[in-house]
Each structure stands twice: as C-alpha cells, then as structure tokens.
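For chain A:
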Amino acid sequence: MGVIATSKYILEMLKIRKRYEVNDVLALNDAEIRVKQGTIHALVGENGAGKTTLMKILCGIEKKDAGEIWLNGDKVDIRNPRHSFSLGIGMVHQHFRLIDDFTVAENVVLGVEITRKFGFISLRDVILAVKRLSKDSGLMIEPSLKVRELSMGQRQKVEILKLLYRGADIIVLDEPTSVLTEQEITDLFNAVRRLKAQGKTIIFISHKLKEVMEISDEITVLRKGKTVQTGKTEELNEKEIAYAMVGEEIPLEIKTSKGLSMPKRAILHVRDLHVKDRRGLVEEVRGISFDVKAGEILGIAGVAGNGQKELVEALFGIRKASSGSVFIDGKDVTSSSIRVHRENGMAYIPDDRIGEGSCPTSSIVENIIADRYYKPVLSNRSWIDISAARRMAGTLVKEYDVRTSSIYSTIGMLSGGNIQKIIIAREFSSNPKVLIICEPTWGLDIRSTKFVYDRLMEMKINRKAILLISSNLDEILDLSDRILVIYEGEIVADFNNTAVLTKAVIGEYMMGLHLKTLRREKSTTL
Partner candidate 1 sequence: MKIRRLFVLFGVMIFAASLSFGYSAALMITGEVGGNPIYEMMVSGAEAAASETGLRLKVVEGGYNPAKWEPNLLSLAATGKYDLIVTFTEGMPRSVEKIAKMFPKQKFALLDGIVYHKLPNVYSIGFKDEEMCYLAGYFAGLVTRSNMPYANSDLKIGLLAGDIYPAMMDRMKPAYENGAKAVDPNIKVVFSSAGTWADPNKGKELAQAQFEEGVDIILTIAGGTGVGAIQKATEMHKYIIGVDSNTIHFAPGAILACTLKHADLAIKNVLVRAYKGKLPFGTWERWGIKEGVIDFTFNDPNYIKFVPEAIREKMLTVFNDLKDGKINPLLKK
Partner candidate 2 sequence: MKKLEESMRVLITIIIALMIGVLAITLTSKEPGIAIKYFFTGPFSSAYFFGNMLAASIPLMLTGLATSIAFSASAFNLGLEGQVYFGALCGTYVAYELNAVPPIIAIIVVLAVSFAAGGGIAAISGYLKSKWNVDELISSLLVSYTLIYIVDFFLEGPFKDPAAGLAASPYFNKKFVLPKILLPSDLHIGIFIVLAIIILFSIIMKRNKFGYEVRITGKNFRFAKYAGIPVKKVVIMAMFFSGGIAGLAGMIDILGIHGRMIRGYSAGYGWNGIAVALIARNNPLLVIPAAIFFAFLQSGANVSALFSDVTPEVARIIQAAVFYLVTAEGLLFFLKKKRMEKGQT
C-alpha cells in the first residue's frame, strides 16, 4: 500500500473497498479517513456516499473487501462487533439499536452484564452503575424506564451511555440530529463537547452542513464511496463542502412562497379532537382544534412523542378518535375509513417511509397504484389493468424524477430520496384537497430536500390545504404560513409565521415552559 501510518492519528482507515453482493453496488472505493485523538471529526456526504458503510466496517458489522485499518499506530483486523468493542470503538446507529421491551439499564449493559452469585444479574447493581455513569457523563436519564416509553432524544442518550459503559474511546454518531428537536440537538452538542473534553474521540456522520460547521474540528467528505476532501473545519466553508459532496454547485436557498396570497376558505376543520393510545388507557391527544385553509401551509411543531403521530393518524382514519370531529370541505369524516378519507380528498405522507409509506418488497408500479388500483382508470371489473398501471407509473416516475433502472424495481433497493419521491408522486398525483405531511425531508440529502420543498410549494400554489408536521424547526419556519406548537397532546401556541418569530421562542413552547401564560394567549387567539 505504501502508506505508513504515523501515531499522530488515533484512527486511520486507508483505501477501504466494499462491494455489496446483493445489488452489486460498489459502496466504497478507496475511501479514507484519518482521525486525531480527542477531536470531533465530521464525516459528510450525500445519502449513499458510503459514510455509514465505512463506519460499519470500523465496527465489525460489515467486512471490508480491501484496505487497512490502523488504530493507535497498530494495524488491526476487525473481525466482529465484539472485537471492535474491545478495541474501544462504538457506534450509535441512525436507527437506534435498542430493545424496546428492555429498560434503559438493561439496554446499557446488554452483552457486558456484570453478574453476582450463581451467574445471576443483580438488577440493583446494574441500575446503580448506570445511574453513576449517567451522572458522570451528564447524560441524565432514569435507568428503570422502558425504552419504549422514551423520546428519540432520550433513546440517543441511552445509545451513548451504552458505548461509554463499554469504555469506548472512539464514538461514532450516525446522523445523530436527524430525529432530534432543537433543544435536544443543543443538549447533544453539549454532551459531545463534554465527551471531547474527557478525551474521547468522536466521529460525527452528517449531511447537514450547518451542524457540521458548528460542532466539528475536522471534516472528511465522501462522494460515491471515495474520499474527496478532508481538512480542518475552520479552513473550509459551507459552499466548498457542499460542492465536494455533490460534485456540482447547487443553490442552498430554498424558494419559499410564504404568504404568497392570502388564503381564505378553510378546507380542513378539526374540532376538539381527543385520541387515546392503543390500549385505550391514556389520552394522547387532548382536545385539539384548528383549521387549514386552501393554499395554506400549517406547521405543527413539537418534540416527538407529544401526540403528533396520534393526531395525524386520527385525522387520516388510521386510528379512531375517542371524541371530537374532523371535516373536509364541510363533510364530517371523523369515523370514516382510510379509503373514504382518501376519496374525500385527503392525502398523507407518513414519516416512516419504509414501514408505512411504501412496500419495500414490491415494485414501483405496485407502490404507485396502492391507493387507486380499484378505480375505473386502473381496473376493469375486478381485474387490474396492468398496462394502464404501467403507463401511470412510467409517467409519474418521469414527472417526479425518480432515478431507477426500471419501473419494476423493488422499492427497497432505491435510495431514501427516491423512495420519498415515489411516495410523493403517489400522494400528490391523487389530486388531494388536504395534504398531511410528516417529516418530509427526514434523512434526505440536499438535492432531494430541495426537490421535496419545490413540490410542496407547487401544491400550495395549487391551493391545497397542507398540514406539515416536523421536528425540524428550520423546515417549519421556512415553509409554514402559520405554526401551532403541540405539547403533551395539546396545542399550546398559535403563531403567524412572521419575521419576528424565532426558533428560540417556538422551542420554549415546545418544552412546555410557557404553559400557563400560553393558555391565556391561546384563548385570545382562537
């Protein structure tokens, strides 16, 4: 190889190569990264650039086909996750690797349990140990809670605790902010800086440049499995990095049409909606009322787990509302089925693209026709008109710029951005009156994000009533005409999105800090 590692770096990954057999994709092609001890190193790149794969190789989850890994000046051959742990490497995955039915403490110690007499685990010891660790690291969390009950931010803390408990020196964070609220992101960054101060090395995977510039000391940029740029953060600027990531210059500004024209007629009416959890015990949505007008984007901001999911599912008929009512264009649809909701002109883009928004093992055609296969356009009596379905899919794939070799490809093989495009193609082309959109750009790269925003604006111009639910405050502020803040199942604030409104203000309401004052304010606004 000819490259001699110097002990200046705690970690060097050199000329790493990886090909996936399943879809014959060359994920990594001579990727390289050099990380200094005690720094925060950002690994950036578009979706599919190979960031996660590179780190999985480091953690022993994937096997590399070629290349070398040097750790503290020694060449190592990482055989499996356990081996990687023993070398002091740990990773927090984008999709958390936690067992929902286990408690925080049980998750933290899983795989490295301390036992007492007769090989039994002492739950009390475990909880004490985790409590101590939690205090020392500043990642405060109650160890006896079940993971199922935690917010995303809390779960992330558990993941980091897990690594600290195992004595990890190098901590890899894969897209850590994508599921967090503004407040939680601030917390996370503080925690990361504290870890750095304690001498830990952090590798921070992201495609959000603002964050990267804020937190990192050094940056490595990957594009199509290759390292294309690396350097100190202070010596680089956002534009340069963006260019390195995508290989071309793209405008970062999002064209929004906030307040384009004053909407008047309300299409979606929600009145005093109450929704209970699945077991019918706890009320998750507690008396929410609002209207969405044609040509308006109403944003709902809130920390995940404050009833957004339940609200949206009740609006769309996936759950039953325990009381209250929902009207579309004056028609009561409160207890209608999902199909009737759709026929009444409601469309929905869920946050869980793979689990709910699409069928990953089916073809593009089958995903496109899912809401309309039974309609006369696509069917003849009880038979589906295959050629019509094919034509429709072909047209939409072109129109929505889905990058695929064939309309028969199974969706699961596509990138997140392309999957989202297909979902949007289906939902937008159903010509809805009301559009409910959750986390539309979650985990998407810049290009796809821009695509989504442009389409959304088009829908707005076409005078659709749009309800946007997002934990990304930038998104909410950029797109919405009006913003509601949801906290513990209630609307605690109602703002017109004017220039004076700041993230900080909304954030305070999201955390429930102004509950008392707000109730009063709310009653005056409504």
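Candidate selection criterion: all candidates are chains of the complex that A comes from, given by their letters.
Simple rule for what comes next: a residue touches a chain if its C-beta (ideal position, glycine included) is under 8 Å from a C-beta of that chain, and two chains touch if they have at least 3 such contacts; residues count from 1.
Bear in mind the structure is a predicted one, so any value in this text is a computation, not a measurement.
One chain among 1 or 2 touches chain A in this complex, and its number is 2. Of all residues in chain A, those touching candidate 2 in their complex are 21, 24, 316, 318, 337-339, 341-342, 348, 350, 352, 355-362, 366, 369-371, 373-374, 379, 382-384, 386.
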